[in-house]
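To start, the structure itself, in structure tokens.
Note that one protein chain of the assembly has been removed; the remaining protein chains are unaltered in position.
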Amino acid sequence: MRPSERTPNQIRPVSFTRNYTMHAEGSVLVEFGNTKVLCTATVEAGVPRFMKGQGKGWITAEYGMLPRSTHSRCGREAAKGKQGGRTMEIQRLIARSLRAAVDLAALGENTITIDCDVIQADGGTRTASISGACVALVDALTYMRTKGMINANPLKHMIAAISVGIYNGEAVTDLEYLEDSEAETDMNVIMTETGKFIEVQGTAEGEPFSYDELTDLLELAKHSIREIIDLQKQALA
Amino acid sequence: MRPSERTPNQIRPVSFTRNYTMHAEGSVLVEFGNTKVLCTATVEAGVPRFMKGQGKGWITAEYGMLPRSTHSRCGREAAKGKQGGRTMEIQRLIARSLRAAVDLAALGENTITIDCDVIQADGGTRTASISGACVALVDALTYMRTKGMINANPLKHMIAAISVGIYNGEAVTDLEYLEDSEAETDMNVIMTETGKFIEVQGTAEGEPFSYDELTDLLELAKHSIREIIDLQKQALA
Amino acid sequence: MRPSERTPNQIRPVSFTRNYTMHAEGSVLVEFGNTKVLCTATVEAGVPRFMKGQGKGWITAEYGMLPRSTHSRCGREAAKGKQGGRTMEIQRLIARSLRAAVDLAALGENTITIDCDVIQADGGTRTASISGACVALVDALTYMRTKGMINANPLKHMIAAISVGIYNGEAVTDLEYLEDSEAETDMNVIMTETGKFIEVQGTAEGEPFSYDELTDLLELAKHSIREIIDLQKQALA
Amino acid sequence: MRPSERTPNQIRPVSFTRNYTMHAEGSVLVEFGNTKVLCTATVEAGVPRFMKGQGKGWITAEYGMLPRSTHSRCGREAAKGKQGGRTMEIQRLIARSLRAAVDLAALGENTITIDCDVIQADGGTRTASISGACVALVDALTYMRTKGMINANPLKHMIAAISVGIYNGEAVTDLEYLEDSEAETDMNVIMTETGKFIEVQGTAEGEPFSYDELTDLLELAKHSIREIIDLQKQALA
Amino acid sequence: MRPSERTPNQIRPVSFTRNYTMHAEGSVLVEFGNTKVLCTATVEAGVPRFMKGQGKGWITAEYGMLPRSTHSRCGREAAKGKQGGRTMEIQRLIARSLRAAVDLAALGENTITIDCDVIQADGGTRTASISGACVALVDALTYMRTKGMINANPLKHMIAAISVGIYNGEAVTDLEYLEDSEAETDMNVIMTETGKFIEVQGTAEGEPFSYDELTDLLELAKHSIREIIDLQKQALA
Partner (left out) sequence: MRPSERTPNQIRPVSFTRNYTMHAEGSVLVEFGNTKVLCTATVEAGVPRFMKGQGKGWITAEYGMLPRSTHSRCGREAAKGKQGGRTMEIQRLIARSLRAAVDLAALGENTITIDCDVIQADGGTRTASISGACVALVDALTYMRTKGMINANPLKHMIAAISVGIYNGEAVTDLEYLEDSEAETDMNVIMTETGKFIEVQGTAEGEPFSYDELTDLLELAKHSIREIIDLQKQALA
């Protein structure tokens, strides 16, 4: 039995609130149950130095947790003077995933910066971030077309992400914190609306996992991601 | 005429939403018009080293802006690897003000950390932060009494803060960004519910200001702070 | 009774020694009793990136304390790897004040960097810094005219600063360390030679202060600043 | 055709040179073709603060590249003043994988620090690091038993790792740099000698990948890892 | 001909002003011509962690240059966020030299921190620092005896330092900036009052130097150091 009494393949209530803040070109509050992340997309003309002159755009991402988004207060990284390894790892993942959703050539020499800031954490912040960021990205691309910065739509396909894992010996989807901290295996899956994989990251937290367990988890993920992509599309409609 | 068509002594709509997030001992979203700041108060047993053994508590504060809380994206301080001078200055002010509102001896050897994170900025983020933080602090003190960490109420008086300034030659209250960026003089005032001053910071941005202008600004501030303290009390009722 | 047996409105012996060191375009040792600060002004052609192309100059400031300028040794910020919040706050104040004394357009695209390094501290280092820096600035501006870098004199008015406070229930001027560390209220005031305010920063260290106390402190400050500006002018004569 | 004329499931010549340096409790030079990594294991009594009093040990890891291990010189992270995101990500992966190979309770309150320093890079440095580190770890555990620091063998199973990917439309194993930089999909797989997964990380560098491609890659990885574990065992015999 | 018209073995006017500032246990302004360094010695009970429990004391040093001690402004290291290699090298040299002058066992478990801050630079700041620091150290040791922190005098011998070099093909002593920046060989020599060497550091800036040149330089240094030690003793008398 899951703490929330959900069935193994049941995701938490998921919502995407667009235009959550007023300054960003895309601004989405994504909620997966009690996990709440503010995803903004910032459009800037020009690209970083290493991309110049190739006629292509760039997408980058930064991730942060508000100090009291967590059970006990996690120190503010700005005060510590550096971003931790977990933060670095997550923001690299977010950026990589979104770049895989976009035709960078069609973006022109423009940069989109995705900021994912966790307002409240209850497991699955990185996959919620990616799912929310994709919606913010779509809004930012629409803004660019409206402003005449691009002509075609650079989006190749929507993407969404989910965390799945083995909890109490059973494969379950969309782990909340209580499950996540006890899971034997934890897997983050990012897929396209066409059912293909962008990224698969599975980790044995306790015992190593078998090929069959891996297969079960991927199946669960595929199903949940399809649901999330439907919700993204409804929000964007 | 003010951009928002407010009268000189009219503050923006102000609201305090308590329990805005679920983990912190005090969590308040404060809104002054479009300025929105999440203020949380974290209670921890023990005090920093320099306070140990004095039987007194401590209150500290940290301040941050989400990267896209502003018109154009301001860089993430965690990524830059240090907090800027403005951030330092503001978080020192917040902490100092709240310490002046509390009897640290009655707090026992406990620490309260105030985090003020700007979700959306439209002028007056530091004064909104102080006003919101005071409400979060009251909730955290109530939590401490409930948990038996303290017996008496350490709060000496509510405090609130407002930004006032000379805009287009006239003293106005609660400057929004458009006014703030054009003001000749900018003053942040922090007062108690008993009408006394905790802090006064007035700066000539352009021309130096006269004693009479200073007097007018303080009068405006006093009036607005009284209104804000009423709203704090309603929110806490 | 004040520790130094001064009357409430009596400042300490104040002196300005010009050309204290030989390399800087302006170099002044300012002394307020035992507080001694070396203020230098460095002239460089060009302005920081964010000012380029506006035809205006820039004034910036840095502040530091020699490790053993204080009673017990304060750590060297260069060794710690960052400037503390107090340092940041003070150097921002110094720079802002001096910019308010100068017509930046008349300065042309040149930068003046003010360095205030505390040789010996006994209270009031930030206000002594500002008072001394203004003299160094005047010398630097004279240097610029001599070298043909500017034609007109960009100085709008002399400025000076003083620290005032409530000590043992009484408003006193020019607090030395013993008074400063015990004061209930501490206020730094920066004024022009024309008797107008550049900056007012009053802080309740213990009990909040009343409007009447504020008025008394401003009156004291005005009187002392007039004396200091006379001494600046004598030094420059 | 692969640049090295290897068949798709052919790994490069792999070797493990034990006791490569004289001070470390375990010291292994691992070579996968031209990729050469020095893996050392350092044994220290005690555990980090967050692990104290649990009667369990800890394994941590650090990763670095010599500046000229790469085609063009990569900046020295010590000189830059921080470790990059890629380094952080890799050293977290190495540590996590090795902890999954060890019964931390049987390790007692001791810490093993794994250092993986890339002497020469030609693709697959992170998987070579893990494969080599496992051998160094075994030597360090033997040292601990010899010294009486532990009684039982804490090793649960050998682990090894391989990089596989889709190159020119075909699934190939043990990618060298030329292949890695062109691969459409890149996957790092870490498995136990019992054929179970410790970690799977697959990334679409260009086009998203299908379930069938994922399956092919995992099959290749399983086969190669079996070969590597045989070589580890021969080296340890 | 030397720029200052000095003879090859003539040092600049050297002076030691004791009690230059009021807080430090030893405080000396040392002047070698236009080079002026403030050397303070701070006494603190206790030793750094790595020295604990050995019954011995410790001497450490820090060095800094005021930003405008030099011809053109050198950046403030506190603002840059790190001490440069030259600073590190110099402060290690100062500390090492002074430790060689003191019987650390006789110092007890106390630490003396030497701060050398360059007020004005005109060549030879590191050797002036050492010469001045030795006087400040003697004052600090006297303070310790007065306070009963130590019984015997831990000073083994006075030390002093001089910079010598090959300038225009001739060996000269006490190089000022103009000479230093043109010298083919530059040598810093630190000796005891008994005529023995503490440190010799000779560097070929241009052409390598011969054994005979080395011998000439050492002879010059020996002579100058004897003069400086006489002046130190006069100052301390």
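Note that the chains are named A, B, C, D and E in the order they appear, and that numbering of residues resets to 1 at the start of each chain.
As a convention for this text, contacts are C-beta pairs under 8 Å (C-beta built on N, C-alpha and C of every residue); 3 or more make two chains touch, one makes a residue touch a chain.
Model, not experiment: these values are computed from the prediction.
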Visible chains in contact with the missing one: D, E
Option from D:Thr17, D:Gln120, D:Thr142 or D:Thr215 whose C-beta touches the chain left out: D:Gln120
Positions on chain D where the hidden chain makes contact: 21-24, 27, 34, 36, 38, 40, 42, 44, 62, 64, 66-71, 73, 76-83, 87, 113, 115, 117, 119-121
Interface residues of chain E (partner: the chain not displayed): 82, 84-86, 88-89, 91-92, 96, 100, 157, 187, 191-192, 194, 196-204, 207-211, 214, 218
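Please note the rule applied: only the chains that are shown with their structure count from here on.
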Co-neighbours of chain D and chain B - touch as defined: A
From chain D, the most remote chain by mean C-alpha position: C
Rotation, 0 to 180 degrees and nearest 5, that superposes chain A on copy chain D via CA atoms: 180
For chain C paired with chain D, centre-to-centre distance based on mean C-alpha positions, whole Å: 59
Rounded Å distance between chain B and chain E, as computed from the means of their C-alpha atoms: 50
Overlap residues in chain B, where contacts from two or more other chains coincide: 81-82
Touch-based graph of the chains, sorted into line, ring, star, complete or other: line
Those chain pairs that satisfy the touch definition: A-B, A-D, B-C, C-E
